[in-house]
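Here is the structure we will look at, set down as structure tokens.
Excluded from the complex is one protein chain; the other protein chains are retained at their positions.
Moving on to chain A:
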Amino acid sequence: MTTVDEVRAPVEQKPAPAPPRRAGRPNWRLRLRRDWPLLLMVTPVIVLLLVFHYLPTLGNVIAFQDYSPYVGIRDSEFIGLTNFSRLFSEAAFWKALLNTLTITAFQLVFFFPIPILLALLLNSVLSVRVRTFIQGVVYLPHFFSWVLVVSLFQQMIGGAGLLAQSLRGHGFQAVDLMTKPDSFILLVTSQAVWKDAGWGMIVFLAALSTINPALYEAAAADGANRWRRLWHITLPGLRPVIVLLLILRLGDSLTVGFEQFILQRNAVGADAAEVLDTYVYFEGLLAGDFGYGAAAGLFKGVVGLVLVLVANKFAHLVGEQGVYSRS
């Protein structure tokens, strides 16, 4: 143990300039003898990630194969881009892509600002007790499963739900908002708001709490009214977080929440509720067309990756930090 400490001390306390630091480092054998318990601790996680994340990522090669589960990946025939050309000539695929993008765009406009507004509102509440109570209540649905959320919506506004029931009770025509393809996009957005707006609020509340109150005081002394202060202090304070979350959302454009859609696809029909993920599931997995489904999934993954990188690049261009830094 004593030798380990002697070795460790210079490594930790040496923020020296780069070239000599490397030369002065103990060689890896020594460091291995010192750090093997740490490496051992990391091993289970690394093994799990390699097996359940990286290995299946490699498995995407079947997108270029005429994959048959009976012969396996190794012996299946490579067919180049056939799966992809079939994909791009399929109307149902374009429909799923269009649905996905429409829902993303819609949620960007009607979901994204709500956590910000909610945070601003709650932040302006003076009573700490009221604030923490409301916070506790609005976070809560985030911890419910999608099955539960859909169940609750069904009980409230579905065909046998409370709304239909009270409409019938008062002699009106009952409506079933859960099975209408036309308003499906409104339905899924309001479900997302109900479930996650409170959760999304946390980050903005945290950012608000880091804004220096002296700024407000100074601005007020300079004669800025409440709206001016909001515009010139609060919103600039939130800007890095807003940009960060916007990037993450844009990067996730092709992911709109699988469980939510698979649960409701039967009720409203594929025309409105088919998104890329459900398309992969139904065309690839349920139909047993693995290579084709993997091609659709790979398309989604690659485009998603490109979107994140482009959005982050863009954030750097406008002078924000983004998800990861340039270095």
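Criterion: a contact is a pair of C-beta atoms (placed from the backbone, for glycine too) under 8 Å apart; a residue touches a chain by one contact, two chains touch by 3 or more; residues count from 1.
By definition in this document, contacts and distances are computed from a predicted model.
One subunit of the complex is not drawn; among "4Fe-4S binding protein", "Carbohydrate ABC transporter permease", "CRISPR-associated endonuclease Cas1" or "Electron transfer flavoprotein subunit alpha", its UniProt record names it "Carbohydrate ABC transporter permease". Touch with the chain that is not drawn comes from one residue among A:Ala92, A:Leu152 or A:Ala270, which is A:Leu152. Within the complete assembly, A:Val203 is the residue of A:Val175, A:Val203 or A:Leu246 that touches the hidden chain.
From the options A:Leu55, A:Leu235 or A:Val310, the residue with contact to the unseen chain in the full assembly is A:Leu55.
Touching the omitted chain from chain A are residues 1, 4-5, 8, 11-12, 28, 31-32, 34-35, 37-42, 44-46, 48-60, 62, 69, 72-73, 118, 121-122, 124-128, 130, 134, 136-141, 143-148, 150-156, 160-162, 165, 168-169, 194, 198, 202-203, 206-207, 210, 213, 216-217, 220-221, 225-226, 241, 244, 258-259, 262-263, 266, 277, 280-281, 284-285, 290, 293-294, 297-298, 300-301, 304-305, 308, 321.
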